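Missing here: one protein chain of the complex. Every other protein chain is in place.
Going by the order they are written in, the chains are A, B and C; count residues from 1 in each one.
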Amino acid sequence: MENNSVIATEATILFAGDSGDGIQLTGDQFTTTTALFGNDVSTFPNFPAEIRAPQGTLAGVSGFQIKFGSQEIYTPGDLCDLLVVMNAAALKANLNQLKPGGMIIANVEGFDAKNLRLAKFPDGVNPLENGSLSDFKVYTLEVTKMTKATLEGSGLGTKEIDRTKNMFVLGYIFWIYNRTPEHTIKFIEQKFAKRPEIVEANIKTLKAGYHFGETSETFMQRVQVKPATIEPGIYRNMTGNPATAIGLIAASEKSGLPLFLGSYPITPASDILHELSRHKNFGVRTFQAEDEIAAITSAIGAAFGGSLAVTTSSGPGIALKTEAIGLAIMLELPLVIINVQRGGPSTGLPTKTEQADLMQAVYGRNGEAPMPVIAAQTPADCFFAVYEACRIAVEHSTPVFFLSDGFLANGAEPWKFPNAADLKPINPNFAEPLPEGETFLPYKRDEKLARKWAIPGVKGLEHRIGGLEKENETGSISYDPDNHEFMVKLRAEKIARVADSIPLQTIDNGPEKGKVLVLGWGSTYGAIKTAVKKAVDQGYSVAHCHVRYIMPFPKNLESILRNYDTVIVPEMNNGQLVKIIRDKFLIDAKGISKIKGIPFTSDEILKHIVSNF
Amino acid sequence: MENNSVIATEATILFAGDSGDGIQLTGDQFTTTTALFGNDVSTFPNFPAEIRAPQGTLAGVSGFQIKFGSQEIYTPGDLCDLLVVMNAAALKANLNQLKPGGMIIANVEGFDAKNLRLAKFPDGVNPLENGSLSDFKVYTLEVTKMTKATLEGSGLGTKEIDRTKNMFVLGYIFWIYNRTPEHTIKFIEQKFAKRPEIVEANIKTLKAGYHFGETSETFMQRVQVKPATIEPGIYRNMTGNPATAIGLIAASEKSGLPLFLGSYPITPASDILHELSRHKNFGVRTFQAEDEIAAITSAIGAAFGGSLAVTTSSGPGIALKTEAIGLAIMLELPLVIINVQRGGPSTGLPTKTEQADLMQAVYGRNGEAPMPVIAAQTPADCFFAVYEACRIAVEHSTPVFFLSDGFLANGAEPWKFPNAADLKPINPNFAEPLPEGETFLPYKRDEKLARKWAIPGVKGLEHRIGGLEKENETGSISYDPDNHEFMVKLRAEKIARVADSIPLQTIDNGPEKGKVLVLGWGSTYGAIKTAVKKAVDQGYSVAHCHVRYIMPFPKNLESILRNYDTVIVPEMNNGQLVKIIRDKFLIDAKGISKIKGIPFTSDEILKHIVSNF
Amino acid sequence: MSTTQTEKVPFTAKDLVTDQDVRWCPGCGDYSILKQVQTVVPELGLNREEIVFISGIGCSSRFPYYMETYGMHSIHGRATAVASGLKATRPELSVWIITGDGDSLSIGGNHFIHLLRRNFDVNILLFNNEIYGLTKGQYSPTSESGKVTKSTPMGSIDHPFNPLALVLGADGTFVARTMDRDPIHMREVLKRANLHKGSSLVEIYQNCNVFNDGAFEVFTDKKTKAAETLFVENGKPLVFGNDGNKGILLDGFVPKVVDLNEHSINDLWVHDERDRVKAGILTRFFDEVTSEPHLPRVFGVFYVEDRFRYEDIFNQQIADSIRLKGKGNLDKLLSGNNTWEVK
Partner (left out) sequence: MSTTQTEKVPFTAKDLVTDQDVRWCPGCGDYSILKQVQTVVPELGLNREEIVFISGIGCSSRFPYYMETYGMHSIHGRATAVASGLKATRPELSVWIITGDGDSLSIGGNHFIHLLRRNFDVNILLFNNEIYGLTKGQYSPTSESGKVTKSTPMGSIDHPFNPLALVLGADGTFVARTMDRDPIHMREVLKRANLHKGSSLVEIYQNCNVFNDGAFEVFTDKKTKAAETLFVENGKPLVFGNDGNKGILLDGFVPKVVDLNEHSINDLWVHDERDRVKAGILTRFFDEVTSEPHLPRVFGVFYVEDRFRYEDIFNQQIADSIRLKGKGNLDKLLSGNNTWEVK
């Protein structure tokens, strides 16, 4: 087979169609199959903003992008080699994601008059026919017709037959990329176990698609992407939101603290609530509150009671938590606040990704209200980053901001998951009952300046806390001017000391000193990594540094930054981390912005790197 | 009379006593009298944090500080020459506000065993007797006894007699500072017009206090502070919160827009609501909402309807408005958000002052959500600054943050008020009805990038707005990536262009180029001005620059900053404006913090200035 | 800028259609509500520019984009508060609030009850689909307890609100219920709501065919509708059932279903829209359909009360103040009562 194939080190496919076309399932199946084959892989779905927009419209287009390779893959976000479209709207919405000279596989039946109209092509214009796609290689399929032909006599209704048509496409794509349909066959058998006729139909269509490739006389160039040399180990596919959920459960298990989530649904954070609510057998308690304020304040109540308390939200919902975050800072109770960022401001672009809530996380509260801020950098990294957020919250007695975003939340990658036993321990700072006659001092601190956690039920530790300024150690209300200044600085110093318990910053890639440093945070990781790798390969003196801990920074960050002539900071916002860097270190760091609700491609970053030489 | 007096260029008195002792009224009367005499004057009350804390306790101490002079006075906030205390708690709470060698006038009857206990002096310790005050000049009075003696036979009850005792003290202080009680007599006659026996008693006691000075053989050094050379004109005394209220009404009158206030009570902002609710005959509509969210969103509704819409709050209340501010930014409707800052974080120190909400105002929202930020610098300046906030909101179609603080809100100063006719015009940007057949474009902009205000009721301008990202010009919902980036930058540029309509930054005091620049914002104005004046007089190369427009900065701010070797930034926070300056201009500006809930003294700032030489 | 427009210019339902594609799921109950509103509004004697639709966030809250009037798609839960500010300052406008069960009863519960007690003259259309539609299917404050949703795999724990009981508890002055599948009834109720001088709350049972399909099927389906629903009319006895064969009578304070073959229609409870206690009993007709015998679900206008409207007194105080003190003079305000001259 492979003899007819060109060998590629990586390939990117974008499946697109109507939300009813089964695009996400198709993508998932290709992902698992190619991961099982041994490729490194990274994926990103692109859901329509509408609940279920009318069939065939631009608003109803659903996409799934997958990049896989025989080398390490860091981002799904680049332009694709192959665009598979089920209808005209899918083509229109995604053509700008295709590489020049790339390939299009189009279901012609999705380009009839009705579909063209719904996709808002001018009357009489069919892009498949008018030569407008001449820069690309276009292959058309009659998917519906072929599916119907395959299932003739199966006894299934038209609707049910129609629902299998994604399998035809998947089979065909398996053939092009030299992947076998075995895994998917098993999946189908399990999923429809109760309906053998459906199992049979799907498998039949899947195989038909595959065989269509073999038997048809299309001049299709097949592609082979060899297995990657990946670190040996056991892997699973991991998406950002579930990774966050699992990270929280792991922190709960390792700390011995029961997990409480107070949350109010919001895109793209809701899936963390959904996922956690399925793990009650870990003692996970999820409370769907009446609003975001109740979500966080119920979590504060649970934290007071000794739970590992968490609240999840996005954009407008995080804004609503502002006042209560201030309370948590004053109470000095552990609390993890998860912001799965989306496009803003206001309601903004709820289903799109952005990194524009960083300044809010770092500075957006009344009064001097510092707290640690931690950002995940890849889907699977959400696990480790949120685990760290929990550790810091619990051990340093403070609320912690954990930043994810829509891209991480829904993106996926293979994950060499850890053993439970290998996870860092998390040690709650419980106050112990005192000897008779001693008074408990709720705001007395340890060397980290953390205060002890005295939870109701323990005799002798009865105490009252609140949002008014407190006297040092006793925690009594204090209006004393000097005490206030002392406490403001103490709270700041407590957060600064978190730097003692986090790893030093490392260079991800590139030379330790050099001309250009690309400084990133959050979900731009993959795109920057890919771009810097390319640039280094091309001989440029450029390195990549990615900060996970933004407040406080690792202690050596400044000295790293000073090792380069130029620091550039790509962000999916109008320049936020770059402001903090400039202020803190007086380094003339330059921001690179992309504020389009979609991730950077590595080429965009590469261009910026190169422009500095 | 004056022959026995020393001449002073300025004097500072701090009246302190129980909240029931009439301290605020005493202070007000002295203020008006000395202002009428021709002094420049600046005052600040210090209310107890508790509603009505038990009599005689430290928590119940109420204070009123007044500084007046024959030269210009910029701050009440310095150490005082004379401390008048009605009881032991008042002494204990305020002794640290007295200059070394300063004078204490104490009501001995407030130092009996009960009062000493309530003030938490150790058993048997009376500071008036144990020599602990030997660094000061202490004079004692038996106020109650003398008041009683004065009113013997007046027919008044003990309680009523007791209530006049502040008049005795006031009379005595008038005598010391060579001020006549005439104005106060008139005031008493008006205030108690309906109760002649009370009028008589108060006047009698006032005069008795005055004559006690003349006739008693105290070795009291009288003081004369000559009239100041003040710019000629008609003056009134002005406190910050009423100045803000009046500024809003003036903006309403000058713009022709009816004023709407949506507010929820909170210290120290409530007085703006109270004041505005008294001016309904200006068409002012005040709505006491159920919470801060309803306060701001009702204001957004009123703004949509064509009102000059305002919301007022502080600390935790401003935090709650965060989400809705984002909406206002997206709607691009005029809205003024007033934050009378208080001590934070969280509930913090509600009755104390602070400047720690600047970063929140500038950056504290989800998404890229820029808006103008304007800060008042003196109590009377609240009028002009809030007027400017209204002008910018209306003419640039944007929400605007107006920052005041507890010190400005309650502080007072003489104000040479303007004529209505001389106020800058404010021109609302109304959309006019369109010719038949033309479609209204709600997000079409003028040269300032402001959009037009199309209010319900106008035929042909029907349109829908909301918090989702909008298409340029049409305002329709748009998920288009390029449009989003375009709109984010457009909104930022719109705010940047506010710089075209504000005055250039000026140097308040000192040389145009030099060694040190003291850069301030907000209520530190008076203390910095005083300190820089002293430093300049002492020959230091130092200047004072005070920014009223923080977002955007005046266009020439950077060039001003670059004219000095060192920029220092005193703030009543842990360093906030200094962060913005460092980020924006990469200038190594140094912050000076005071985070004690009380203002800087000019000497504190002077010390910092001098330490740079 | 004068915005008052006295001359009335007639318009039709078609004039209310905007250039935006309607983006609800095919089959969603929201379509019918939009249709009925677009049908009723031209009949109200208003000009199009005098009408404002304000919504929060949710599928339902997309509504204003589809009405060619003034409109605002605000933020989640706050439409009631936005509308309060608008109505307070522009009482002459016709203000309609569009909200979902999550928008009004979950995050927006507080503004909702405060608007009701203040009795602003607005019409609130509460699209109750007993689910969070836009966020793809979590239970809402009106979902029955035990409901399995994305966020409650083992069933929800919350005892749901009885929305109309809550409205009565918050001193609502116009309380009604209708359904997406009964266009004629909906239009009648909407017209009544519009006539009421105060806050008119119309709960509309709305099918979310994607995340909570069939929630109200027994009430809307022709086969079961007659037996399971009771349409109340002022002054009329409470009759329902196939061919009107059943009625409700009050046994003390307890409503009972009776067979009209055995009982006289004269014994039945006669609906009195002005009786808050009895309206309260009607709101509690919430029996499980599976229990026997059970009370039918009630539709129609439950309760009407005349009470002063917030905006009337709000603006009256302005007028009174001007009458008493004279129109404010800015120069006098600037100078205050205590001035001195420095020469």
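To be clear about the criterion, a contact is a pair of C-beta atoms (placed from the backbone, for glycine too) under 8 Å apart; a residue touches a chain by one contact, two chains touch by 3 or more.
These numbers come from a predicted model, not from an experiment.
*Asks:* Thinking of the whole complex, not just what is shown, which of A:44, A:64 or A:235 touches the missing chain?
*Replies:* Checking the options A:44, A:64 or A:235, the one contacting the hidden chain is A:235.
*Asks:* Give the residue, chosen from C:168, C:208, C:249 or C:298, that touches the chain omitted from the document.
*Replies:* The single option touching the absent chain is C:168.
*Asks:* Hey, which of A:100, A:153 or A:457 is the one touching the hidden chain?
*Replies:* Counting the whole complex, the residue in contact with the absent chain is A:457.
*Asks:* So which of C:225, C:278 or C:297 would be touching the chain we can't see?
*Replies:* Touching the chain that is not displayed is residue C:278.
*Asks:* Among A:79, A:250 or A:273, which one touches the chain that has been omitted from the display?
*Replies:* Missing-chain contact among the listed residues: A:250.
*Asks:* List the residues of subunit A that touch the chain left out of this view.
*Replies:* With respect to the unshown chain, the touching residues of subunit A are 32, 35-36, 38, 230-237, 246, 249-250, 253-254, 258, 260, 262, 279-285, 287, 289-291, 293-294, 297-307, 309, 323-324, 327, 331, 417-420, 428, 430, 455-468, 476-477.
*Asks:* For subunit B, which residues touch the unseen chain?
*Replies:* Where subunit B meets the chain not shown: residues 50-55, 57, 59, 264-267, 270, 273-274, 277-278, 280, 286, 288, 290-292, 316, 346-347.
*Asks:* Mind pulling the subunit C residues that touch the left-out chain?
*Replies:* Where subunit C meets the chain not shown: residues 107-110, 113-114, 117-119, 141, 154-155, 157-162, 165-171, 253, 275-278, 280-281, 284, 307-308, 310, 313-314, 317, 320-321.
As a working rule, only the chains that are shown with their structure count from here on.
*Asks:* Could you tell me the distance, in whole angstrom, between the mean C-alpha positions of subunit B and subunit C?
*Replies:* 45
*Asks:* Could you state the distance in Å from the CA-based centre of subunit A to that of subunit B?
*Replies:* Here the centre of subunit B sits 46 Å away from the centre of subunit A.
*Asks:* Check each residue of subunit C and list the ones that touch at least two other chains.
*Replies:* In subunit C, residues 57, 75 touch at least two other chains, as defined above.
*Asks:* Any chance you could list the residues of subunit A touching two or more other chains?
*Replies:* Counting only residues that touch two or more other chains, subunit A contributes 316, 346-347.
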